[in-house]
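All protein chains of the complex are present and in place, except for one that has been dropped.
Now for chain A:
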């Protein structure tokens, strides 16, 4: 599979009851990071510069997974 042919976040719409006490979260999300798709890491993948690699936590952009907090789909989407 080619890099970036997958998304790192998936969404679904759970059932919402008219009697749910908390304001409903209509769209729920979960994380699907790169290691689920990569298989054996191919040789000679592009690498970050050392400084950027340290910051990212990995040498390879193909393994990088950003996380900036969960998506809370409370608003009508």
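The rule is short, and it goes like this: contacts are C-beta pairs under 8 Å (C-beta built on N, C-alpha and C of every residue); 3 or more make two chains touch, one makes a residue touch a chain; residues count from 1.
Note that in this section contacts and distances are computed from a predicted model.
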{"item": "Among \"Spore coat protein JC\", \"Carboxyltransferase domain-containing protein\", \"Ger(X)C family germination protein\" or \"NADH dehydrogenase\", the UniProt name of the subunit that does not appear here", "value": "\"Spore coat protein JC\""}
{"item": "Touching residues (missing chain, whole complex) on chain A", "value": "31, 33-35, 38-41, 54-58, 63-67, 69-70"}
